[in-house]
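For this view, one protein chain was removed and the others were kept in their places.
As written, the chains take the letters A and B, and residue 1 is the first residue of each chain.
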Amino acid sequence: MLAQQIVNGVVVGATYALFALGFTLMFGVLRVVNLTYGFYFSAGAFIALYFMTTGGLSVWVALPAAALTVGALSVVLDQLLLTRSRRTDASEMSSLMITLGATLLLYSLATAWLGADIRRMPAGLLGVASGFGGVRFTGIQIVILGTSALIVWGLFALLRWTKLGIAIRALAENSDAATLMGINTRLTFAIVSFVSGLLGATAGVLVGMNYNGVQPYMGETMILKGFAVIILGGLGDVRGAVVAGVFVGLLETLVAAYAASSLREAVAFLALVLVLWVRPSGLFGVSEARRA
Amino acid sequence: MEFLADFAFVYQSLIYAVGINGLLALSVYVSLSAGQLSLGQAGFMAIGAYSSALLSLKYDAFFPLALAMGMLIPALFAALISIPTLRLSGVYLALTTIGVGELVRVFFVNLDSAGGALGLSGIPEKGSFALIYGCLFIVLFGMFAFARSKFGRAIEAMREDETAAGTMGINFPRYRLAVLVVSAAIAGLAGGLNAHVSSFIGPAEYGFDLAVSILSFALLGGISNPLGPVLGAIVLTILPEVLRPIHDYRLAVNGAVIVIVMIFCPEGVFAWRIRRTGAAV
Partner (left out) sequence: MTGAPTTALSVRDLTVRFGGLTAVDRVSFEVPQGSVHGLIGPNGAGKTTVFNLISGLIAPTAGEIFLEDRRLNGLASYDRTQLGLARTFQNIRTFQSMSLVENVMIGCHSRMRYSIGDLLLWRRRFRSIESEAIERAHSLLRFVGLEDHERCAGDLSYGDQRRVELARALASEPKVLLLDEPAAGLNPSETEELLELIRRLRDIELTVLVVEHDMKFIMRLCDRITVLNFGRRIAEGIPNEIKANPVVIEAYLGNETDERAKAALG
C-alpha cells in the first residue's frame, strides 16, 4: 500500500543519495568525470560480503571496513588514472574516457575472477524489525536510513564547519585561487577521492543488502542512475544530490509498484533526458551548463 | 585457391567481425572527429540490428530496404536524444549516450515480440563478405571525400575550439546533430549487416562492454584520420584470436588499451592528419 511503497522508495532513495554525494563531489569539486566510481560501488559490496562470509565479521564491522578499504583503493586508482588529465583544458572528456576504459578493465577482470552470478548476502542479516500504522520496516531498511542520515549529516558538517571542508569548497569554486591561497590541492584531491570512495562503497553495501544481491556489474547501472541524480540535483550541489537521490528512489519504487516493474530501470534515465530538455542546471543548480 | 576457400570458411565469423567492427569504429570516429563523444554506438547498433532483422523475419522485406531502415531508425532516435545536449558541454552527451545504450538494451530484453532476453534467431543470411567490406570501403571513401571539403574543415575546427569555430560562422549545434545522426546510421548499418550474417541476435551483445570496446578500437588507431579506427578495430579483433592467452581477457585488454592510450599516447598509434584542402585539384 502507498505508505509502504513510500517508505521503500525513501530507503532506496537514501542509497542513491549517498551514491550521488560521492559522485557529485568528484564531478563538482574536481571537475573530473570519474566513472570508476561505479566500480567502487561494486567493490564495496563484494568486500563487505567477503568480510562477512569468509571473515565472519558482523555487518557493523564489515561495512565500515569495506568502506575504508575502498576509500584507500580509490585514492590509489584516482592518482594513477586522473593526475595526468587534471590540469588540462579537456580534463572532463579525457578523465571520462580514461575512467571509462578503466571501468571496463576492472569490471571484466572482476567478472573473470568472481563470476557473473548474483551472490547473496548472509542469511538472517538483521532480520525483520518493527512497524507501525501497517507499515513494516525491515532491519536492513532501518540500518540504511540510519547510516545514510548519519553519513550525510557528517559530510555536511565536514563541508560546512571544518577547515578541510572549506578547502574542498574553495577548490570547487576556483582551483587556481585555492592553490594560491596555499591550499594543498593534491592532498585535498586525495581526501576527496577517499571520501568519494567511502561513500560509493557504503552505498554499494547498503544496496547489496537491500536487494540481497551482489554482482560485479551492479556499479555500472548505478553510475548511470547516479549521473541522472546529480544532473537533477545540480552539478556539484550536495544538497541537490541528496534531494534528487531520494526523489529518484521514490519515483522508481512508485513506478515499479503502480505502473510496470520493467519500467523501473527506465525511470532514472527518462528523468535525465527530461531534465536536460527542460532545465539542464537541474532542480537546484546554478546555470553553469548553458552558453549564450 | 582451395586453401583460401578453406581459410575463409574456418575464419568466416572472424572476417565478418573485423568488417563489422571496422564500421563500428568508424561510427564512433565520426563523433570523435567533431569533438563529441557518443557512446551509444552499441545501442544504435542494437536498434539497427533489431529493426532490420524484424523486417526480414516477420515481413520478408526487400533486403536493401531492411538495411536502410536499420540505418534510418537509429538515426532518428539519435537526433531525438541529442537535441537537448546540443548546447551543453560534451560530457552530458557522452553520459547520456551511455545511458541510452543501456536503456535500449533493457528495452529489447523486455520486448517479447523481439524475442525478449532470448533474442531473435533464424534471421536470413543475406549478408556477405562483399557487402560488409563494400559498405566499409564506401563509408571510408565518403569520409575521405568529406574531409577535403568545408564540412571536414568545420568539423575539425569544432573539435579544436568550438567557440572560435562558431564565431567563424560554423553552426556547431547543427553540425553536432549531423555528426551524431551519421554516427548512429553507421552503427545501425553495422547492426543490420551483423544480424544478417549471424542469423541470431540477442540483447546481451549490445551492452556496456561493446560500447566501450568500440571506443578502444578508435582510440588505439587514433582519430586523426578515418583509417586509424579501422586499423585499431582490425588489431583488437584479431589479436585475441591470435594470442590465445589473452582471448578470455579480451574486454580487459580493450579497457586497458583505452587507459594506456589516453595517458601515454592520446593521438593513437596511426596518427597522421589528412589535408583538408585539395579537393579541387
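Please note the rule applied: a residue touches a chain if its C-beta (ideal position, glycine included) is under 8 Å from a C-beta of that chain, and two chains touch if they have at least 3 such contacts.
Keep in mind it's a predicted model, so treat the numbers as computed, not measured.
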Item to check | Residue touching the undisplayed chain, where the options are B:154, B:197, B:210 or B:234 | outcome: B:154
Checklist entry - Which residue from B:14, B:80 or B:168 sits in contact with the chain not drawn here? => result B:168
Checklist entry - Quick one: which of B:145, B:246 or B:265 touches the chain that's been left out? => result B:145
Checklist entry - So that we can see where the missing chain sits, which residues of subunit B does it touch? => result 142, 145-146, 149-151, 153-154, 156-157, 160-161, 163-173, 273, 275-277, 279-280
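Everything that follows uses one rule, which is that only the chains that are shown with their structure count from here on.
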Checklist entry - For subunit A, which residues count as touching subunit B in their complex? => result 33, 81, 84-85, 92-94, 96-98, 100-109, 112, 217, 220-221, 224, 227-228, 231, 262, 265-266, 269, 272-273, 276-277, 280, 289-291
Checklist outcome for this item: subunit B contacts subunit A in the complex at 37, 39, 81, 83-85, 87-92, 94-96, 98-100, 102-103, 106-107, 110, 163, 208-209, 212-213, 215-216, 219, 248-249, 251-252, 254-259, 262-263, 266
